[in-house]
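Every protein chain but one is kept in place in this view of the complex.
Take a look at subunit A:
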Amino acid sequence: MTGKLLLIIRREYLAKVRNKSFIIMTILSPLLIVGMIVLIAYLTKINDSEKRVISVLNESSFFNGQFRTSESTSYVRFEDLSLQEAKDSTSSLGYYGLLYLPEGANLEQVSKTTYLFTKDNPNTNVTQQLEGIFQKQLRQEKLESLGVSPEQFSDIESSFEINLATFDGEKSIKGINEIKAFIGGGFGYAIMMFIIIYGGFVMRSVIEEKTSRIIEVIISSVKPFQLMLGKIIGTSLAGITQFTIWIISASLLLFLVSLFLGIDLRAIAAENPMTSGGMNGMAQFSTPPSTEMMLYAKEILNIPWFLLISSFLVYFILGYFIYSSIYAAIGAAVDNETDTQQFIFPIILPLMLAIYVGFFSVFSNPHGPIAVGFSLFPLTSPIVMLMRLPGGIGEGGVPLWQLLLSITLLIGTFFGIVWLAAKIYRVGILMYGKRPTYKELFKWLKY
């Protein structure tokens, strides 16, 4: 019996791997991904190199030397021009905008009457930058009037960062929760992609067997369940082959590209919005950056990799089998691919939900009630639990009972869903003609 299963797995694998579009996708995808990354890197560079010029017409006696040219903005002083003239020259020179500081008795008055003229609505970066300059100046002014000297002011000005530590005394750092969830989320995302791509392959393969009418020939030799199982395993092996080729060739390509084009990929990684929140401000902190990086490295090494990867395998296998057997049942229930839409949406829904809930809720609070709920619910747990797991199990991480309960529920669901799917599959593969309704599918369970 296992001999037949192996035969089926082998055929499904070869049929998939030899398929022309599969081969093309295998070769093309890494090229596309690397091309995208190079494009993003290139665009980021262009974006960075673009400098805004803001002209400053200062009729007041304040703000001399406060508008210093920075990385992204440079300031040009206009002297002895009327406001209208200044506006005209700003626009004819193609500058980003004109900052107009009218005459005033004191700093506060000047600030309140200052305008920024721009062609379109100004970028928030620009306004924030300008507001910052004014705020700082205003604060300094007020403090001075209270008798604080500029030296004392710059003392106060030094930024402050709270020191973080866990109860057992280990130093911890900001943003590490997000990074950890991001790593777990990567695994979860891989599971989702794998399910959607290769579950779809399983479904199409079932439909092909139905439309080519070979199905009855095959199931007079093997049990429908064996065929379904062999199909799912064979397709997943082909998928793993493809994923492996993708990862290896994409990293190789990326390495070559960064070598030849000299694009610093780490710079792009730092731009990543997910991590930037925690990392951007860091450079100016009083602690030397190397210590910070060391802490991050330590935290990442502290992630229970063995636990994470072994749970990934468990969740991957169970999750994939649950979903792809549903895909197989759908393939059996219909005659052609266009009929599959109404059935596919309900199975994609929990996957999408898992990803969104994961990114919005688990990132900020990995052990909150929503995160716990979704990491126990079998159809979302493969993705959500993996986002929580980098924090470890036990104290400060996922309670062990939650992990065990989640896996137990998943195993139970696995048997339940595969049993139901096999029943629908067994009946569906021999049904031709009209597209069944959900009610009819329910009836098939009793045949």
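What we mean here is this: a contact is a pair of C-beta atoms (placed from the backbone, for glycine too) under 8 Å apart; a residue touches a chain by one contact, two chains touch by 3 or more; residues count from 1.
Please note the rule applied: contacts and distances are computed from a predicted model.
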item	value
Absent chain [UniProt protein name; select from "ABC transporter ATP-binding protein", "Small RNA 2'-O-methyltransferase", "Cellulose synthase operon protein YhjQ" or "Sarcosine oxidase subunit gamma family protein"]	"ABC transporter ATP-binding protein"
Residue among A:64, A:92, A:220 or A:338 that touches the chain left out of view	A:220
Listed residues A:4, A:45, A:87 or A:204, member touching the removed chain	A:4
For subunit A, residues in touch with the removed chain	4, 7-8, 11, 15, 19, 208-209, 212-214, 216-224, 430, 432, 443, 446-447
